[in-house]
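What follows is one structure encoded as structure tokens, with my remarks underneath.
Only a single protein chain was left out; the remaining protein chains are all shown in position.
Letters are used for the chains, namely A, B and C, taken in the order the chains are written, and counting of residues starts over at 1 for each.
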Amino acid sequence: MAIILNEHTHILVQGITGNQGQFHTAQMLAYGSKITAGVSPGKGGQEVQGVPVYHSVAEAVTHERIDASVIFIPARFVKDAAYEAMEAGIKTLVIITEHVPLHDAIDIMAFARKEGVEIVGPNTFGVISPGKSKIGIMPNSIFLPGQVGVVARSGTLSYEIVSHLSKAGIGQSTVVGLGGDRIVGYSFVDILKKFEADPETQAVVLVGEIGGNAEETAADYIKGMSKPVVAFLAGKSAPPGKRMGHAGAIIERGKGTFQSKVEALTDAGAKVAALPWEVSQLLSEIMGS
Amino acid sequence: MAIILNEHTHILVQGITGNQGQFHTAQMLAYGSKITAGVSPGKGGQEVQGVPVYHSVAEAVTHERIDASVIFIPARFVKDAAYEAMEAGIKTLVIITEHVPLHDAIDIMAFARKEGVEIVGPNTFGVISPGKSKIGIMPNSIFLPGQVGVVARSGTLSYEIVSHLSKAGIGQSTVVGLGGDRIVGYSFVDILKKFEADPETQAVVLVGEIGGNAEETAADYIKGMSKPVVAFLAGKSAPPGKRMGHAGAIIERGKGTFQSKVEALTDAGAKVAALPWEVSQLLSEIMGS
Amino acid sequence: MKLYEYMAKDIFRLSGIPVPQGAVFTQAEKVTEFVKEHAPVALKSQVLSGGRGKAGGIKFADTPEDAAERVRELLNLKIKGLPVETILIEEKLKIEKELYVAITVDSQAKGPLLLASAAGGVEIEEVPDDKLIKRLIDVTIGLRPYAAQDIARRLGLSGEEAYQAADIILKMYQIFRAYDAELVEINPLVISKGQVLAADGKITLDDEAFFRYPAEVPNVEERTEREVKARELGISYVELDGDIGVMANGAGITMATLDIIKHFGGDPRNFMDAGGGAGTEAMAQALEILLSANPKALLINVFGGITRCDDVAKAYVQVKNSLDIQIPVVIRLVGTNQAEGVAILRQHGIDSYEEVAEAVQRVVALAGEGRLN
Partner (left out) sequence: MKLYEYMAKDIFRLSGIPVPQGAVFTQAEKVTEFVKEHAPVALKSQVLSGGRGKAGGIKFADTPEDAAERVRELLNLKIKGLPVETILIEEKLKIEKELYVAITVDSQAKGPLLLASAAGGVEIEEVPDDKLIKRLIDVTIGLRPYAAQDIARRLGLSGEEAYQAADIILKMYQIFRAYDAELVEINPLVISKGQVLAADGKITLDDEAFFRYPAEVPNVEERTEREVKARELGISYVELDGDIGVMANGAGITMATLDIIKHFGGDPRNFMDAGGGAGTEAMAQALEILLSANPKALLINVFGGITRCDDVAKAYVQVKNSLDIQIPVVIRLVGTNQAEGVAILRQHGIDSYEEVAEAVQRVVALAGEGRLN
């Protein structure tokens, strides 16, 4: 088992003929992901890495089984691409693109709710179930199959933490990037629930950051979880009122501070690591390995 | 049992302080309908026929139990009233108002689908489960509790038919007016399904008319029904291209003709009465009474 | 409300949909300048009914003189009984391809439906189903660029033509929503010298949304005087060919009443759903409309629901005294306060029926007698 994604997930790549689309299609195939189709309007009939390309998602779904779509499309066209996938009946979307306008993200999420679609991102590195499949742009080399679920707002920081885990022999069931934007599909709570229900997952690592109240809301849920949670939070030294790279990473009007998040998580029974490399140490202690 | 509406249904009246709203609130109460609240912006705190009036639906639902709302609101404000009821979480709406703009009806139905709301109308006389409750504008006197379900596109014609049934001693489980507009909530099939599943209903009367293909679609469903269906269709003598009162009653581009509907229903095993008063005769034959 | 072709094309032009160069004329004398500049030209009668081409309503001309002569002919034409009063003259296009695109409403899906076909230029009813592309539009997100592009591709277009066609389709949907349309149709959508444009155009607007029509919507009245008057009263009225005037309350029962009249060998003069209005003034005006159509007899069929029979009876008695009704009137009155209503009529020497069958048989007989006079 794993969450969201496993070796049987049939994947569509929207924007497969672009630079990013081509490169990451190759990387995903190399990792073993089952990519059954790509879409690029006007380029139907071509192939990318042996994957058939269709003009539209509607066309792709009539020819291939597709369980999830990953979107590599310039920001201003992401809304249309997401609508297209959802109208065609695809129920899981991974939106890699960053700089998606806020109101477009709002519209995408509203339509997703109507259609019962689950969304990872935008501005995410994607999802990987190590040893099974990946949908996204994370490096292939740093993951190790195992029993720890990882959910993070940001990419490189979670690679940093995951590579420490893997080096320490602590494998991962699934690693999920929520995305760094203010409006994203899956929340920490959505993923924590999936990990709590996943028999393969024994413990969870939550990688958060300043801004918003996603970590505080996650803490509320963690209180009732049976599985241990270790957290790391970035942005302790960030000044208020400044956006730290991610659209969501800003302390506004006294909300979303580092302290508030650490307190909420600690109160909920999660262990909060002070430094990235302490995550694997805390996990080892908890899991008694 | 009955469908949609029974003696326990708690009803809200939107537009309760208007002429129509006041009159029909009195009529419904006289029939025994359980009206728990009314809404009229700016008139919160008043009473109509002993029913408390609230400023907004949101306010009404916090104070009273409400299962269904009936809308007596001028056509151009119906969309807003329907949205208000749906946003407040009410799951059954009966829209009496006629002349609702087509695109407003489209928008209402789209939001209803998203919110899982069932809609009767617009331009309907409503729903009555004789002896139990009514939500609408039908006369109180002509109905008789019993085992025949009636579903109609138009009001007075179904009164004509129902009064023949009642005089013949054939009572009704529930009588539903779909509404005469091109876009309405419940379709014949929706209601036929409910009657088919309702243990109290033994046979169904379908009162249709020219225009659209609702009767043809109903015929498809009737093929598989276990309960007998008797139909009457109005508009045999209507010329093509003319709207016969109802926005939906128009033969356009060769579609929606009387003949097409009679054939479809007959092929599906329904008995089609040539004249309104033959409906009760056909029913008596079928039901062996 | 149906709009004339030239009005539809004005809206297209405003919305950025390419249309042929054209101008509207009501007099043959004025065409010279336009035709000089744009010859050869097509001359198109502006009527609302279909089958204009078959009725000889479209002509062509190469010179101003020729065009003026053709316009004169057209202005003398009647199409389905209505005189041609306006001619749209357009540059004659070199047509490479004719397509069909329309946006209408699907009652079953409860939303807009896009219809398209590579077989344009013919009536859409004649297009076989397998050549018809259908796409339901979800109004929560509207018609999206990918959907329009998909339609264009399935119409067999590619490159610049596909791009232009998709753009036109998107704009048709914007018109459909912004103008409260029931139908926006382009037939044919043509390709001429690499450009995609609307060679014809039909727009039907929803009468119920008149209060929010954009300022530029024209007013089209192609109704008889009686239909206009009924419309002002808020009464549904449709003129038919027979001689029995009919007033009933409710669209369904009015249709059924016409059917029953036919069943018993009569022929209705009109459809009139007078609704719930039982006021004296409304009754008087509705009866005036009926009488002005010169029927041989009248049938009033009221099933009192909201409408109370005593109110109807009172109104009729009052109106009867003020109007000079020269033809027999048969009244059928049942429902709420039936006994009181029947009693009021009887006090004034007026009979009424309880069964619609009897009332109809009576009025059919009376109209027959009237025909013999």
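The rule we apply is simple: contacts are C-beta pairs under 8 Å (C-beta built on N, C-alpha and C of every residue); 3 or more make two chains touch, one makes a residue touch a chain.
Please read these numbers as outputs of a predicted model, since none were measured by experiment.
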Omitted chain - touching chains that are shown: A, B
Residue of A:41, A:121, A:155 or A:228 in touch with the missing chain, whole complex considered: A:155
Among A:48, A:192 or A:214, residue touching the chain not depicted: A:214
Identified contact with the non-displayed chain, of A:219, A:234, A:264 or A:282: A:234
Residue in contact with the excluded chain [from A:51, A:68, A:88 or A:138]: A:138
Where the missing chain touches subunit A, by residue: 23, 75-76, 99-107, 109-110, 114, 125, 137-139, 141-142, 152-160, 163, 180, 182-183, 187, 207, 209-210, 212-214, 217, 232, 234-239, 242-249, 253-254, 274-277
For subunit B, residues in touch with the removed chain: 41-42, 55-59, 80-81, 83-84, 87, 107, 110-111, 114
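Just so it is clear, only the chains that are shown with their structure count from here on.
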Chain pair whose interface holds the most contacting C-beta pairs: B-C
Chain whose Cα mean lies nearest the overall Cα mean: B
Relative to subunit B, chain with the most remote C-alpha centre: A
Distance from the mean Cα position of subunit C to that of subunit A, given in whole angstrom: 55
For subunit A paired with subunit B, centre-to-centre distance based on mean C-alpha positions, whole Å: 48
Two or more partner chains touched - positions in subunit C: 138, 140
Touching two or more other chains - residues of subunit A: 114
